[in-house]
Structure formats: C-alpha cells, structure tokens
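The complex appears here minus one protein chain, its other protein chains still in place.
Chain nomenclature is as follows: A and B, assigned in order of appearance, with residue numbering initiated at 1 for each chain independently.
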Amino acid sequence: MPIYQYILRRILFAIPLLLGITVVAFLIANAIPADPINANLPQSALNNEALVAAFREKWGLDEPPHIQYLTYLGNLLQGDMGTSIKTQNPILADIRQFLPATVELATFAIVIGLVLGISFGIISAVWRNSFVDYLVRVFALIGVSFPVFLLALVALSVFHAQLGWAAGPGRLGFLVRDPPHVTGFFTIDSLLARQWSTFRNSLAHLVLPSSVLGIYVSGIIARITRSSLLETLGLDYIRTARAKGQLEPRIVLRHALSNALIPVVTMLGVLYGNLLAGAVLTESIFAWPGIGRYAFRASTSQDFPAIMGISMLIALIYVLANFVVDMLYFVIDPRIRYS
Amino acid sequence: MTKTSITKAPTSNSPTLDLQKQLKQLQRHPEVIVGLVVVVAWCLLAIFAPLIAPFDPLEQNIPDRLQTPNSTYWLGTDELGRDIFSRVLYGGRITIPAGLAVIVIDGILGWLIGAVAGYLGGIWDEIMMRLTELFMAFPTIILAMAITAALGPSIRNAVLALVIVRWPNYARLTRGLIIEVKTNDYVEAAKGLGAKAPYLLFKTLLPNSIAPTVVYGTLDIGNAILIFAGLSFLGLGPEPASPEWGRMISIGIDFFDQWWMWLFPGLAIASLVMAFNFIGDGLRDMLDPRLGS
Partner (left out) sequence: MFALRQSVRRSYVALYLVFMAFVVFGTAYAQDDKVLVVGHAEITEAYDPAHAFNPTSGMVNRVAYNTLVTFPDGDASSIESLLASSWSISEDGLTYTFNLREDVTFANGDPVEAEDVVFSFNRLKNIKAQPSFLTDPIASLEVVDAKTVNITVTEPRPSFLSELANTAFSVTNAEVVQANGGTDAADAAETDGALEFLDQTSAGSGPYLLESWTPQEETVLVRNPNYWGEPPYFDRIIIVNIPEAATQKVALESGNIDLATDLSPDQVVDLEGDDDISIFLGPGRWTHFLLMNRDPDIGGPVADPQVAQAIRLALDYQGFRDLWAGSVTPGSNMWIGLAGAYGQDQSVERDLARAQELMAAAGYADGFDISLSYPDMTWNGVSLSTNAQKIQADLAEIGISVSLNPGEVQVSLEEYRNGQQGFGYWFWGPDKLDPVDFLEFLPGGKVATDRTKWSPEMTSPEILTLIEQAKVESDDAARMELFSQLQDYAQASGAFAPFSVPAVQTAFRADIEGYVWHPQWGLDLALLSRSE
C-alpha cells in the first residue's frame, strides 16, 4: 500500500477515537453532581441574569443531554473549549499560555533521557553481565521505581537548597523578565531576542526538573536499548561483520545500533505523552507554570471545563505522537509494509 | 506517572506451569528471590505494625516535634511530633492493599472484558478495542485526578480512579491470549465435540490466560503504587493526618531541611516498587525467555 493511502487510513481511524475522547470528556464534565451553572460560572456572575441566560443558551443547557453534547461539539469545532472557572479565561487561551512551558520541559527531559538512556543501554549491552552492566541496570531500576516527586525533592533540597548549585523553582529567576513571546519556549525566545543572560537563566532553571524527568525516561530507554541491542548483536549480519574483522565499536555503533533503536523510537510517542502527564508532579514541586500545574489547580478547584480541555489536549497529543511515530517507523524500516 | 509500555505484556507463547522447571529457573534469577523477600517483609511489617510500632502513628507529641532520628524516635518526628518510624510502618497498611486492590479488580475486570470480547470476536471485539484505545489515550494521572476531584478525595476514590484508568491494559492482554488460544486445535476439537461456549471459555481458556495476567499484574503493581502515591502526594488520596507515604512526602515541600520527614516514606515506596519490579522482571524473563538476556 502506498504511504499516502496508509496515512489517509490512519487519519480516518483517528476520527472516531477523537470523537470518543470528546464523549468521555463531556461525560466526566457533566457527571458532577453540581448544577452546571454553579460549576461553570464564577460567583460574581451568578446574580447576573443576562450572563446566566447567555451561558444556558450557549451550551444548550435547557436541551436534552445528547443535544447538549452536540452543542458542546459544535463549540469545540469552532475552537471554543469553554471558559475556565478558576482563571476566567477561555481554555484555549490558558492552554496557549501554559503549554509551552510543559513542552519545553518535556523536550529537555526526553533529550536527556535519550542521551543517557541510549548511552547506558549501549554500555550495558556491550559489557553485558559486567559490573558496569550491573550498575546501569540498577540505575535504570531506580529511574522507574523511585517516585518522581521524591527525586524532585531530593534534587531541590540537595542541589538547590543545600549546595546552591542549581536554580530553584520557577522558569526564570524572580528578577528576570520573560523574553518577548515568540514560541513560548524561554530558551528559544531568549536566543531570538539575543538576551543571553535570560537564556542562561532559563537553562539553569530547566536543569533540575528536566533531569529528574530525564532520569525516569532514561531508565526506560536504557532497558529497551540494552535488550534490543543484545538481540541484534546475536543476528547473522552482525556475525558476518565480525567475521570480516571489523572492529567491535564500529559493529555496535554502525551496524547494530540503527536496528536496535527501532523499539526506542516506537516508545517515544508513548513516552512523550506520559511525560506531559507526569509533569504534573514535577511541575507542582518546581513551581513550573505549565499545563500540569494548571490541570492540578483545575482539579482541586473543580474547574471541570479546564480539566477536560487539558485531558482532551493531551489525548490529542498522544494520538498525534503515535501517528508521527508510526510514520517514523515507516521511514526507518522500509521493509515494513502495511496492509 | 504511567509506565504502561516498559512493562510490555508477554503476548505470544503462553507459558505453562511446570513447577520443577520454574524452581530451577528461579535459581538463575536471584532478583526474584530478593524481590519476594522485600515484598514479604513489607507485608509482614504492615500486618504486624501495631505490634512493632513503638508509637501510635496518629499520636501527636508537640514538645517533641521535628526531632532528627534518635534512639527514641528512630526515624525522627514530624511537624506535630508524630513518630515517623511508626507512620512508615503503618503506611504499608494503606499502600499495599490499595495497590493490590487495583491490580486484582483490574485483573478480574479486564480479564472478563477481554475474554468476552476475544471469544465473541467481530463487532464486540471491535468495540472493546476502540474503547480501550480511547481510555489509553487519556493521560493516566490527569484522568485519575479528574475522577478523584469529581468524587472527592479519599483512598477508595483514588483506587477507583486507578481501576478506571488501568483496566484496558488487562483487557487487551487477555483478548490477545484468548484469540491465540481460541485457534488452537484442541479448542476447535472440543467445539467439534459439542462443548458449550461458556464452558469452553472457563474450562479451557482460563488456565491458559491466567498466568500471563498474573505476571503482568506483578509488573504493573509497582506502577499502580507509584500513581496512587502520586495522587495522595497531590492531596487527592487519603486525608491529611493519614500515615500514607505519598501524603507524608508532600509535607517535604514545606520542610526541605527536615529531610527525615519525607526521605523515609519516599524510600519505603521506592523499595517496595523496586521489589515488585524485581519480581515482575524476573518472572517475565522466566516465562518468556526471548525477552531476557
């Protein structure tokens, strides 16, 4: 099957999934026992009959539930996810404000996780059953067994509070102004604006939270890299290369690794989705003004429109990430043909 | 944080339970023994906590607050002068049953849904698969957060939220196994001999699919415990005074310097999760040698 046909099919398959996501979001948002007016409008607006009527009209609250859902879907298609009760901003605007911080954090975390994880995986596989292998496996185990909030606390209390090596909570120091908004990623925006000290500052603030998340990711990646590299090293073409007298590092890095990394790539989509969600805990400790902290605040203040907006957003990212990974897979391994 | 995918379910070559062989294999996997010892130790500590703990975990002793570990308070005291050692012991009484409850309920629920879908096939199978995809697309902790926020924070609701977000993994695992087993010759033969469908399902398919579910559950319990602790860290689990580990760690945000208050409960979680991961990894290697080293 040609690739465009495959892509088309994947997109068609994604549509019912995305619709289902909106149904679940709608159900949870409406499962609360509270009156939707009370739950969705700030106290100050409740006395205002015009506002209440407008809200009823907009979300079809006088209609039966299935019509309400269609209204909800219609608003959604126009890019209207509703208004957050807590911030009183349109949810889309809130997402625009808070998402870049999380994506920046997750991206740094995944880069750290990939670099450390792949390196450790290679070392571990090449010197399998050695002391180094043992150390790496313990490290990987720690990465997946320690609660991420414990690592975050240890990191903050040791490297920030005790030693003073790393910057503390937040995206920037208290005195540093945000760089002019272009992408929302402070590292990129500060470079674009040539604000070198802001750039350094934002990196310094990224180090601890992204390392904490990165350790978790690297644990998983090291395990996958190790086992898949070991499998690959046992295959025929590697034996052939050895027989030809090629040096071992060349064999590992040149021939074996590219194959062994396929499962790692497969994992990336899932991992990225998990990271976005896992950032909730990290963000609340590092006072990181991202989507995770926003979602947490929304859920403790019963801000259901906001929670559902975030859930839908992350579900969407998850679906997209998996889609991209599938495409990537297609590119990496041309032997795979989809039927 | 979810880690659905590292704990990749064993899909093919359904394992058989050959006790002697398994015992021999166990010798080659000392980590399983270590894991078992730690888990059993934690279970015993939790069960006998009232006998072992030197203090009532809820007893406040304000004059003795914020003490560093010493001979009276082995792991120090917290902001209200409660004994951390006793609290950590009692914490196991919350976390271990909660983790087990999630896994057992999900194991049964997921198994039933997966088995029915896999057995019936066709449209039922399709519906189940789409439904699981749907649930898996939602971010675990955020969905769990939304559910606990809607129901109100409590241990029961945290467990319920975890059950709701994690059943699809089990359903998909069982479905795969059932479909595989269904095509086996002997099932076909039994069918040919006129065996009734539900009878077949339980008599023939059950033993073959239960072992992988148990292995997957062992691998998954660590994740369940981590997410449960995460929810209670965020205040969406047991109530504030509860000696729950995640809850105890959350006080660390206010008390960086008093490391003993949050480090020990943190190590308790880590050791328990690590032990379960040891067991799970070892079992997976034993039952599916292709994945091992």
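Operating definition for what follows: contacts are C-beta pairs under 8 Å (C-beta built on N, C-alpha and C of every residue); 3 or more make two chains touch, one makes a residue touch a chain.
A quick note: this is a predicted structure, and the numbers were derived from the prediction, not measured.
Only one residue from B:Ile105, B:Met129, B:Ile253 or B:Leu267 touches the chain missing from this view: B:Ile253. Checked against the full complex, the candidates A:Val115, A:Leu235 or A:Val324 give a single residue touching the omitted chain, namely A:Val115. Considering the whole complex, the residue from B:Pro50, B:Gly121 or B:Pro240 that touches the absent chain is B:Pro240. Against the chain not displayed here, chain B makes contact via residues 58-60, 62-63, 65-66, 79-80, 235, 239-241, 253-257. Mapped onto chain A, the interface with the missing chain covers residues 43-44, 47-48, 50, 86-87, 112, 115-116, 118-119, 122, 159-161, 164-169, 173-176, 197, 200-201, 203-205, 207, 249, 253-255, 257-258, 261, 287, 289, 297, 300-302, 332.
Quick note on the criterion: only the chains that are shown with their structure count from here on.
The touching residues of chain B, counted against chain A in their complex, run 1-6, 130-131, 133-135, 137-143, 145-150, 222, 226, 229-230, 233-236, 246, 249-250, 252-253, 256-257, 259, 262-263, 266, 269-270, 273-274, 277-278, 291-293. Residues of chain A that touch chain B in their complex: 16-17, 20-21, 24, 28, 31-32, 128-129, 141-142, 144-150, 153-154, 156-157, 161, 216, 220, 223-224, 226-227, 230, 267, 270-271, 273-274, 276-278, 280-281, 284-285, 295-296, 299-300, 302, 304, 307-308, 310-311, 314-315, 318-319.
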